[in-house]
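Only one protein chain is missing; all other protein chains are in place.
Up next is chain A:
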Amino acid sequence: MANIFAATKSIPLTTSTTNPEAPLTALRTEALSDETSATGPTRHKLKLSDTVVSPRDYGSDSSPEHLLQCLRSQPDTHSLLAILKQLSRPDTHDESHLASTGPLQSRVINVLVYEILPNYWQALARREKELLASCLRNLTGISAMHAQLRSPTLQRSVDSKAARTTDRSPWLECLSLVLSGDKIVSQLVVELSNAISVTTKCTLALKELASLLGSGKIISIAAQAEDEARSSNHDPNLSPHWLSRGSEYAGWLGRNIALVYNISNESLQEHVRNTFGAQLLSKALNLGYSTALLRALITCMIDSRSGNLSSLTLSLAIHTRRQLLEQILRWFCELAPSSDDDNPLRPDSGAEMNVISALGWFVQWFISTDLTLMQHIGDLLGDAAFASSLSVSVRRACVAALAASVPDELQGLLEQLMTTFTASLFISHAPVLQQDAVAQTLLLATGYLHRLNPTAVLMIARSSDHMQGTSKRLDASGVQARWLGMIVAMGMSSLIDRDGSKMNFGTDEVQTVEAEWYMSLVKIDDEIGTLDDFEALLSTQSRPRKRSAQILTLRHVPPTSYINGKLVYGPERPPMPVQTEVIGDKITELVDDTSDEDIDLKPYAKPDSDPEDSDEDATLVTRNKARAPVYIRDLMAMLQDDKDHDRFQLGIRNAARLIRRKAAFGREVKDHAEELLGILCNLQDLFSTNDFDELKLQAMIAVLLSDVEHVGPWLSRQAFVEGYSIAERCIMLSALGLGGRELAGFTNEDELNPVLSDTAFASKRLSPRLHEIFTSSGSHTKLLDHASKTIEAQLIQPMALRAADESTAHLSAIKVRTFSSRMEVERTKRKTSTNRLGKIVGQVFLYPLSNRYQQELATYGSRSVFASVRIVLTTFLKTLALLLHASGPATLDLPQITADFWDLLLSLRVRASSDMSVLEAVLFSILTILGVNTDKRRLSREESKRLVETQQWVEIVFERAGGSDVLGNGAKEEARIRSLAAGILIKMREVAEVYQKETFGRVLE
């Protein structure tokens, strides 16, 4: 027996692929070992009838060492499968189980991952792959594959790319197979904890698993592997794998986490399970795809109808709970109809009520699991910055849930809100959006509290806080702040006071639709829905409402023949062509054809267009030549054409001209303005068009100007919408800025907007000089930069001239008019064209922009593009400054705009001190503010605090900028900053002089 044993054992070692006997022998060996270890449930899938040796003798052959040997000796497919089967079966001896961690397992896994997988993967069938994957479905396997995927990356720069990237896909495929499924993580956890008996070891292993899965390592490695595969031209059209798509991976993680909490107590100790789940979830929350994660997690939890949510929340650390709550609320903002951002005054529809009650149910259910969460939600609602980033529906749902679950918290919340609302710092400095949010929540909470406990509301309303707060608000300089004070006071009074003695300010301001909506907030009593409502909401909104998806599903005008039946007479048919006669000199070709003469046939002139074939070869001639768009719908279809180069080119080249021509003609542009602008915002240059950015910008400006009241705010919001690239955002901002300037009548003045020559006639083209301007443009913010430079010069030049003037004043005593006054005259002379911008700049451009900016910062903080990317921030500031400058001193609502903008700028002081270009933009903006506010008396009276603050800061900047001796570019920039700062300081001094004159005027006289 010992002989045979030795013989069989030695066989795999001597196995070589050339030996035809070897596979059979190996197979036999495996089959035998299969039978010997079959003490547990018998699962013989591979049977050999001619077993020559008694099975009992090979008991030790199923040992992992032996299998390892077999694997190392390059087994053929059959024996490999047998070994894998052996490995993947639940084993009786724990130490060698693959789920466990240890040197033996890592050796086996190593062989599997580094040798077996690359060699066999492509050759294996689907079920066999599954078998291999099941062997690797453990911590060691996953980390080994991860390591394998990562290692070539490091060497990529050294080795030739192609050679490396060829072998990547097996691991990637295998990893996705290993991880596919919603119960994988739970399975891994249970197996791991069963396999490892030592508690400490088990805890460590679980921690490793959580960090491996939850921290985004896998996403980045998978994405990198795919990227390389694409760039190496190995598979250029490789579609992204779910592992490399963050949102899909996060969804998978969410479902798995939910199911981890479903593991029963028998298979896993509860505290182990909870610790692991908490680790994984807290890591996953930082992954950055919280929407997808939470959607999957919560949907899965709701579906399984398990009461495990409480164990989930309780297992989390306290700050993670708060983070979870915040992210859930943000997710709800996407879930709830987000259109209420655009127009909160919309009357409640039934659908919206359902959504609110469903969300209310969830919030109530969620916070009821934990006492700290109840406090958290109160805190969050009271936090002005956070609350302003939530949509109104979500806030309503939160207040309703709070009132239903912990009525006691409501009073605390109300007091907190009242304190915030009445604080003078908040009144004068908080962004309007936050003030709105606080006022709304305040009114909502008041309504709820009043129904529960009218005395408490009475106490608060009669408190000195409220009284003083109201009067502070009435004194406030901001229009909106004042208005909100009135509204809140009236709203509270409407609850507690008797009919006769209700507070009413009686002004027009408080009788608008908006005011009515605010007042109605105190009467809102949202019902808390049921589980079913929430499920229905999840199922209806299961698909994320994505902007890009919306755009892509736009009705694509199909190029069907429009002669189908009655469609012939439909509106989409192109109009009758007007054949214009050729005007001007005609060139007649004299053909000398003597052999065959035409006696009396005089040729007709050629029609207006008769292009010759594009190609000599008849098979290559393009016959469907695109024609310039005539209707906006045509234009949209052409812009969305991603196949036909000519059509797209023609579309984009004619876009601005067509839009401008149609802007004042019917409602064609107006009706499609948002759709069209959406297309333009998303427009990608697939055909590397010349001057693409410029053309796109011009088209956007044209749309903007066609219906500025509606499109302006829309575009302002759009610039902050998720998913745009930096360049796209810059173009949107540029469009806003330059569009505003054009509206103010600056167009012809400085030739920034290349005037599209006579948009009335399509046949005319740009003059060569203007075309030059077109072609030379490089960056997408070039025009904006140019504009800002011009203005800067305009603002600074008079001061410099006057300074020069003063220094030479003693030389010419007879000078009657100073340079500065001449500049003044010129400056006023320029304002001949009507400034249509002044009336609307606030509502249409500045408020939407600054509000969304505040909201963006409140939501994402420093992660926002607007905070982190320098060029976006500077473009944003320059846009605002340009608009303000263009709208000029006659701007409606100038004090409010000034205050808003100024605050925004002051908040950027820290950022500016570390970044030259931001500093420049901030200084430029401040200079613009001072330049536009020509009423220096008002400025000195009302804005003294900001003036002083600014002056102190600018002085520091000025001093610091002077010091260095940097040459070249840096020096130039420093010089610019110095001159800007100096300009500001001089303006400030002027204001101060006015103030002094005001105060001591009589005395001085």
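By definition in this document, a residue touches a chain if its C-beta (ideal position, glycine included) is under 8 Å from a C-beta of that chain, and two chains touch if they have at least 3 such contacts; residues count from 1.
We adopt the following convention: contacts and distances are computed from a predicted model.
> Which protein name, taken from UniProt, belongs to the chain you can't see among "Translation initiation factor eIF2B subunit beta", "Phosphatidylinositolglycan-like protein", "ASTRA-associated protein 1" or "Centromere protein L"?
Missing chain, per its UniProt entry: "ASTRA-associated protein 1".
> Could you tell me which of A:L601, A:A664 or A:V910 touches the chain that is not displayed?
For the chain that is not drawn, the touching residue is A:L601.
> Among A:T200, A:S501 or A:S609, choose the residue that contacts the chain missing from this document, as touch is defined above.
Of the listed residues, the one touching the omitted chain is A:S609.
> Write the list of chain A residues that the hidden chain touches.
On the chain A side, contact with the omitted chain comes from 561, 563-566, 568, 574, 577, 579, 581-582, 586, 588, 591, 593, 595-598, 601-613, 618-619, 621, 623, 625, 627.
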